[in-house]
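With one protein chain held back, the other chains of the complex are shown just where they sit.
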Amino acid sequence: MQYYTPESFSEASELSKNAEGIIRFLAGGTDVLVQLRADITTPDVLIDIKKIPDVKKIKKNPDGSWCIGAAVCGAELNEHEGIKSDWPGVVEAVDLIGSTQIQGRATLVGNLCNGSPAADSVPALMAAGATATVINSSGSREVSIEKIPHSPGRTTLGKGEVVSAINLPAHKPNSGDAYLRLIPRTEMDIAVVGCGINLTLEGDKISEARVSLGAVTPTVILVDAAAKAIIGKQLDEQTLEALAEAARKACNPISDRRGTIEYRTHIAGVLAKRAAKIAYERARS
Amino acid sequence: MSNIHVNTIVNGDEVGFLCDPRETLLDCLRDKLSLTGAKEGCGTGDCGSCSVKLDGRLVCSCLVLGAEAEGKKIETIEGMSRDEKLHPLQEKFIEHAALQCGICTPGILVATKALLEKNPNPSETEVRYWLAGNLCRCTGYDKIIRAVLDTAADLREAK
Amino acid sequence: MALDDQRKSGFKFVGTRPNRPDGMDKVTGRAKFGADMYAPGMLHGAILRSPHAHAKINKLDVSRAEKLKGVKAIVTRADFSKKINFTSGKDLETWNVLENIMAGEKVLYDGHAVAAVAATSALVARDAIKLIEVQYEILPHVTDVDAAMAKGAPIVREGVADKSVPEGLNSNVARYHESGHGDVEVGFKEADLIVEDSFKTEATHQGYIEPHACLATLGNDGKGELWCTTQGHFYFQKICAALLDLETSQLRVTASEIGGGFGGKTTVFVEPVALALSRKSNRPVKLVMSRSEVFRATGPTSSTSMDIKIGMKKDGTITAGQGTFRLQGGAFPGAPGDLTAMCAFAPYSLKNVHQIGYDVLTNRPKQAAYRAPGSPMAAFAVESVIDELCKKLNLDPIEVRLKNASRKGTKASFGPKFDEIGLVETLEAAKEHPHYSAPLKVGQGRGISCGFWFNFGGETAVSLALSEDGTAQISVGTPDIGGSRSSMALMAAEELGIPYDHIRCTIADTATLGYNEISHGSRVTYASGLATIKAAKDAINKLSKRAADKWGIPKEAVKWEDGCAVPSGPNAGNFQPLSLKDLTKNMGKTGGPIVGHFEATPEGAGVSFATHIVDAEVDPDTGKTKILRYTVIQDAGKAIHPSYVEGQYQGGAAQGIGWALNEEYIYGSDGRLQNAGFLDYRIPLASDLPMIDTVIVEVPNPGHPYGVRGVGETSICPPLAAIANAVSAAAGIRLRELPMSPPRIVAALNGK
Partner (left out) sequence: MVQVNLWAGLRRFADGKDTVEIKAQNVGEILNALENKYPELKEIIEAGVSVSVDGKIIASGLTEPVYEDSEVFLLQQLKGG
């Protein structure tokens, strides 16, 4: 294994473009190192991006949107009052990843690029309408989060492409987001199901909504039908049931050591309802 | 690839070592610097017994590469008491019988020290969630939580 | 019959809570555990393990691995004793251990060791095992106990069944146990209500945080040194010597600090392999398991399938109890089906009781002891049925248990009459405890359960040497898992009459003491404690002799009081008391060093009982259970160091909570373990648990000088049932399968 510490993203991109074999970028390392130690994946080339300037920065743009550097760890997000108040659902989702120790390392970009269908922050980012800044040899572009996951453990990023930051849109008035996941214990588990919801109100009716689900399909997905089920409605019992129904319909899970098909499908509905209530309350306050 | 030369500061001392790029910080602390207080219980960041502070952040040293330590400041259990006197947490853990086998103890002490530095007045629930990544199989956590809360109260009073 | 000189009161040190002697080392990171030892020129080992549940090894080629730079030795089964043959009877177990640490012709489970490498670094060793080529011929496998007993099941190994197994069972049944008394059919006829039900529990792992680790040095002169994490280094010495054709006395084994065992470190896994690698490379070899190796290849518990039938009268009298307990113990005999059967009904005084236990082979790792092996599962099944009977007959669960409770003189379900026991006292304490009458909210439920364990004595040797300055050092041979050095020092202080701090207790290596049985069966505070007391008395005897000589009076005229030799009465003469220090100061000149000894096999461990109360809340939408409140009430006989007794109670309860709710071995249809890590093998976290309250009941054990009963194991017997009863009350359905994970609870609720 070769270990590199490039000083710019273009250098990182060049390194990965020209490298042979298995290439991994190292940010927080909480997935890369686990896979290395467990002999699941031993990269031939490991590119540590943490020496690149500004990778640890959280920046608020003049329009109120946010840019989160690729190496910002969970604890740093959780300590950031501004982003927490704009996007509480996203920050809570990040905070759910692993322990205090993992929070000292794990990053949004890593969680996204690991390609796990059960990644906690990804449904929240998708619901929030976030984008990733992707850098390759021809420059940089913004890609919506829902375009990044490809299949379990794989992303749509090509060789020589590296994510430098995550961008969250400006917080709209009368809107709120939430993320919930189900795990058997209180902490430390991988989501059996995850659900992110972001909604905007006009009066007490929902005018805009984005609903996403994790761990119930091969990648995290945005569920348009679930959003439609609540748009134009108040969040009454009937609407919640319709939301749950739409969420369950979108499920195509597997049975494994973390949950059965029936259980995951059932829980998707339960979490969609609970997350919607939290997001709704946040939008009202 | 050949070994990487790493210079770092551990518990205030400048140290250097050579490591394979695949070796973790935990491997390096234990095998190259003879600091065996951090333990490998899982190697996957699930048990917390290798907890150390890296530039002020609590991390699992099994999920950090040795090479990443270049130019960093690392604090381990060996640096918790710098002179004859134990850290109040160490004293209280002994007094409360908050350890049985003791394998998780260094990690839990490093983690709880980090907690009290950040939050001098944690609730029982806050202590429990802060320590969710530090597995203990012997105690049922009861006496550990009591020792931490008791230390926190003493430290607040001393201020 | 109580020991003539049993002491019940007036303790000065016993019952206090001093700091443990190893505390400083353990809070500073200085304590040396299995993986913390290094030797000059040391190599690192790694073990290649089977990915298959059951397969024949057709070819094993290590030549490519041998050529890798830095590889110094490779061992396979051929490098172990050839004198150990597959046979029946008591020699079979040695063969089983050998076959388990290194496969012979077949691999029998996912994780079974096939070959091992020693190399100049851990990374090189791990790289090297990937270069070993193994050709497997895959065989049909079975991992479920009921499937393994069914007709046509794949047979794990022919010829394992011992004489106890009746005709007509397939070859996976290795042992059979049947016991009881009275006539259960008559008893069932007397019942007003009979409940009959079936239960299953999954295998759980002891889950000690420290993986198995050792550092071995062995030359071709047959002399060796082994440093390892173990519950019993004397047993490790004996078995390693046998597996490597060494003379036992030529191998010195030193026990490291042990990072948890719970029964799982009572047997060898990596130690003989490291010794074989060391002999072949002529260098010290360190071998440390990874966490996934611990899960795949070391001892989980048995999984079980159980049928229970209990009859009860309207007034709560149990008229008959019957149980069938099928335990799989992996690919080797040894599952404690017999102990499960014997413990099942032990808390109750029954006129009619009948129990059957099976020990069944499957393609899983060889089960190892785990805290009261077999008993928690039995309690889960039996106490669930009793709970159901109480509910249906509208009876208070504690009153019913009190009505039927075993007492002194009760004929136990496993045969003999009980001596002094404390079950009734734990039930009375439970009834009086504020927890039992605290109000519950909607969606919450309360469960109670009793539990029983035998406890154990075993070979024990202790020596207690006095120093010239009047201090004492105790050498014991039982590794300290939970603070036992502290208890030993307290008992010695009590006898000698010198302060606790003046005594140091050390776990001696195998060259220092006679054979000591493993630290298991909750035996340490009982047996090593008894041995420490007797060794101290032996030393006092010798001290008294020195005083008598000095005073010129017979030894019988000297008694030991408060740390001093004094004349036994006015007739003995008028002499100033001589303190221990006065007598040791010149001991070299008055007859030489003074050392007290005890070497024997104490028999009289004294069984123990517990009653647990637990409140649980179930989220009916998600099936998640929260433990709200937990109280452990257990008979300790006499608590030497109450903090560490409480620690055992709390630890056992916590492990029981994990077993009940989330811990399980999950096998795929390919026979591979799906959750070999702490991520998906879910042991309780700090955030999962409430404080665990404890009540120490003390009904002295007649077989110990101070009345000590072992406390380590009984605490894990009641939780599975107590939690199942609480969950059933909260959710309104009976849970019959462990763990009661959220998907299982939701499925049960949907099937309501």
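Letters are used for the chains, namely A, B and C, taken in the order the chains are written, and counting of residues starts over at 1 for each.
The rule is short, and it goes like this: a contact is a pair of C-beta atoms (placed from the backbone, for glycine too) under 8 Å apart; a residue touches a chain by one contact, two chains touch by 3 or more.
As the structure is a computational prediction, the values presented were derived from the model and not from experiment.
Chemist: Indicate each shown chain that the hidden chain touches within the full complex.
Modeler: Listed by label, the shown chains it touches are C.
Chemist: Would you indicate which residue among C:G457, C:G623 or C:G637 is in contact with the undisplayed chain?
Modeler: Residue touching the chain left out of view: C:G457.
Chemist: Tell me which residue among C:W95, C:Y109, C:F325 or C:F414 touches the hidden chain in the full complex.
Modeler: Hidden-chain contact among the options goes to C:F414.
Chemist: Among C:T16, C:S81, C:S179 or C:T248, which one is in touch with the chain left out?
Modeler: C:S179
Chemist: If I consider the whole complex, including the chain that's not displayed, which of C:N19, C:S164, C:T317 or C:N541 touches that chain?
Modeler: Touching the chain that is not displayed is residue C:S164.
Chemist: For subunit C, which residues lie in contact with the unshown chain of the complex?
Modeler: Touch with the absent chain occurs at residues 1, 88-90, 162-164, 166, 176-180, 206, 262-264, 266, 336, 338-339, 342, 354, 369-373, 414-419, 453-459, 520-523, 601, 603-605, 607, 703, 710, 712-713.
In this text, only the chains that are shown with their structure count from here on.
Chemist: Treating touching as the only link between chains, describe the layout with one word: line, ring, star, complete or other.
Modeler: Per interface graph, the chains form a complete graph.
Chemist: Please work out the Cα centroid separation of subunit B and subunit C, and write it as a whole number of Å.
Modeler: Taking the average C-alpha coordinate of subunit B and of subunit C, the gap between them is 29 Å.
Chemist: Approximately how many whole Å separate the CA-defined centres of subunit A and subunit C?
Modeler: Each chain reduced to its C-alpha mean, subunit A and subunit C end up 44 Å apart.
Chemist: Where does subunit B touch two or more other chains at once, residue-wise?
Modeler: In subunit B, 22, 43-44, 46, 129, 131-134 touch at least two other chains.
Chemist: Can you list the residues of subunit C that touch 2 or more other chains?
Modeler: Residues 290, 677-679, 684-685, 687 of subunit C touch two or more partner chains.
Chemist: What residues of subunit B sit close enough to touch subunit C in their complex?
Modeler: 20, 22-23, 27, 30-31, 34-44, 46-47, 49, 76-78, 80-81, 86, 90, 93-97, 99-106, 109, 124-125, 127-129, 131-146
Chemist: What part of subunit C is in contact with subunit B in the complex they form?
Modeler: 17, 19-20, 22-33, 35-36, 38, 121-123, 206-211, 257-262, 288, 290-291, 481-483, 641, 643-644, 646-647, 650-651, 653-655, 677-679, 683-687, 689, 691-692
Chemist: Under the stated contact criterion, what part of subunit C meets subunit A in this complex?
Modeler: Residue list for subunit C touching subunit A: 126, 130, 290, 292, 621-624, 661-662, 666, 674-675, 677-680, 682, 684-685, 687-688, 741-743, 746-747.
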